[in-house]
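Left out: one protein chain. Kept in place: all the others.
Right, chain A next:
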Amino acid sequence: MTDAATNPGAATPRKSSLLTLDDRTRRRNASEARFKAYGITAIAVALFFLIVLLFSILRSGLPAYTTTVADVEFTVTQAQYEEAESQLFKTKAYEQLFIAQLQDQLTESGMQVEFDAAAIERIMGKVGGNIREFYQANPDQLGQPVSFELSSSSRVDGYYKGRVTREGLQESRFLQLSDLDLVDALAEAGIIRQAFNWNFITGADSGVDNPGGAGIGASVVGSFFMMLVVLFLALPIGVAASIYLEEFAPKNRWTDLIEVNISNLAAVPSIVFGILGLAVFIQFMHLPQSAPLVGGLVLTLMTLPTIIISTRASLKAVPPSIRDAALGVGASKMQAVFHHVLPLAMPGILTGTIIGLAQALGETAPLLLIGMVGFVARGYPDGIAAGFVDPNSAMPAQIYTWAARADVAFYEKAWGGIIILLLFLMTMNIIAIILRRRFERRW
């Protein structure tokens, strides 16, 4: 209590007025202002970090979307094709054919710069795979000139992106200073140019010596099949569990125990689910390794508690009067739940599910143990069933793998992959927000 109130007998009159602030009020106001300032500072700090993060992701990741390509027209004859196919290292044979023809073409065109076959080999990426793939698919093109758009080596690409500079170049068997003169000459002749890197968006992973061929497309497909498994398992199981627990189950020690355990499961580190998945799905149930099916099952386990908790919250948010009214007009309990409560709770359930899926989409740790992290370059699965069981990677796993590779060109790919992953996550979160805005009802 204040001094004034506890000393009613004091002779001094109240000095404060509503128009002038006394010390205490000033202090209270000041503390409120301080608190607001703290809040604004906190938001500013968070925003600053967000901006720094986005800026650095975009700055490091955007270069992954362009690539340096060479436009070359050349011919492979039937005899050369058969000769190359008869070897063990077929792609190398195609590469040699390509280099020899390019060398001849450049010599004919009167290139001013000194060069040899080794220089061309250093400048160009691993092109043999692309060439072989083309002729395997189009044998009728043999013997005719075909124009190819082939990717250059990662260091030449880095030269255009500022990663490799003439001053900082350490001569090595990967690239020499004189090669850059040839690159400049080729660029002037219009043979080497920058292009949008479609292969990065559609392709599969590539070996460590071939960053130009690496793409995230196959792992997007892997993630997609995993999310399908999560959606079709976690949503029905989660919703059924929560409806039972919330609407039908008696409140006793058992249901309390289950409830506590579900909350605990939500806090279990995701790697634990990976270990569980390895032991149960792969070693016990003999499901295939590195398969999106197993990845999806593991992530389902991880996502279930999230979905159950959010579903129960949204079921609780439906007012009891709705249930009472339905029961009052003679509906069975099941009818009340399925006809009235569940539709009203649906926006909340879907929001929770999407948030859970988004969380699962970005998860790497459990995939480490079931063989989805590493070099998984199967390309696209042929068919739906193959999509679930053929080895594949997932987006975060692919990013993690790239970040660990020696060639810095892969580091750029990792950032580029992060941009795609973030786009997916943002889309999912936006869908969740729209669902909530559009269908949520308040009572």
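Operating definition for what follows: contacts are C-beta pairs under 8 Å (C-beta built on N, C-alpha and C of every residue); 3 or more make two chains touch, one makes a residue touch a chain; residues count from 1.
Operating definition for what follows: contacts and distances are computed from a predicted model.
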Should one name the undisplayed chain from "Phosphonate ABC transporter substrate-binding protein", "Acetolactate synthase", "Heme exporter protein B" or "Nonribosomal peptide synthetase MxaA" using UniProt, the answer is "Phosphonate ABC transporter substrate-binding protein"
Could you tell me which of A:G125, A:G217 or A:G371 touches the chain that is not displayed?
A:G371
Going by the touch rule given at the top, which residues of chain A touch the chain that is not shown?
87-92, 128-129, 132-133, 164, 168-170, 172-174, 206-210, 229, 232-233, 235-237, 239-240, 282-283, 285-291, 293, 338, 342, 368, 371, 373-379, 385-386, 388-391, 401, 403-408
